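In this view, the complex is presented without one of its protein chains, the others remaining in place.
Here is chain A:
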Amino acid sequence: MITLEHADIRRILPHRHPVLLVDRVLELEPGSRIVATKTVTGSEPCYAGLEEDLPASAYAYPASLLVESFGQTGAVLWLYSAAMAGERSEGTLIFGSAREVTITGRAYPGDVLRHTVEIDQLIGDNAFMRGETWVGDRRIATLGSVLAVVREGLAVGTGS
């Protein structure tokens, strides 16, 4: 079973602080499946500048960042698998599209997001993925289909 620590993840993903949203890979089966975690803390920039005396719901981890963290987890699986196969993509990693994403729960500071992502299909520089996000034994999101793309021509020398 392949596991990856943060230093390994930084070698795979082009994202950097504070938008590198994968902390640790618990399981990785190349070309197939990944399980990774991202710990939510109250010291993250998204919790800066909030008003006082807000209800608990105000501290829900932003859905945008949850989707980004999921997508980055899928990208780790894709790019790690491609590197193992001797393939190398030149270009900028972007979020292409998604369908059938349902968000049924929230995460709060102190929670650990656990993303399970499977690659459905690889077509050239496009990776179709799906999966779920859990906090403990609560499933908080189901992502029916997420497309990540490596797009050339946006910038020179960026990306993986």
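As a working rule, a residue touches a chain if its C-beta (ideal position, glycine included) is under 8 Å from a C-beta of that chain, and two chains touch if they have at least 3 such contacts; residues count from 1.
Simple rule for what comes next: contacts and distances are computed from a predicted model.
Hidden chain, UniProt protein name from the list "ApeI dehydratase-like domain-containing protein", "Iron complex transport system ATP-binding protein", "NADH-dependent phenylglyoxylate dehydrogenase subunit alpha" or "RsbT co-antagonist protein RsbR": "ApeI dehydratase-like domain-containing protein". Check A:61, A:80 or A:134 against the missing chain and you find that the one touching it is A:61.
Take chain A: the residues that touch the chain left off the picture are 14-20, 45-51, 54-55, 57-65, 67-68, 71, 92, 94-104, 106, 151, 154-155, 157-159.
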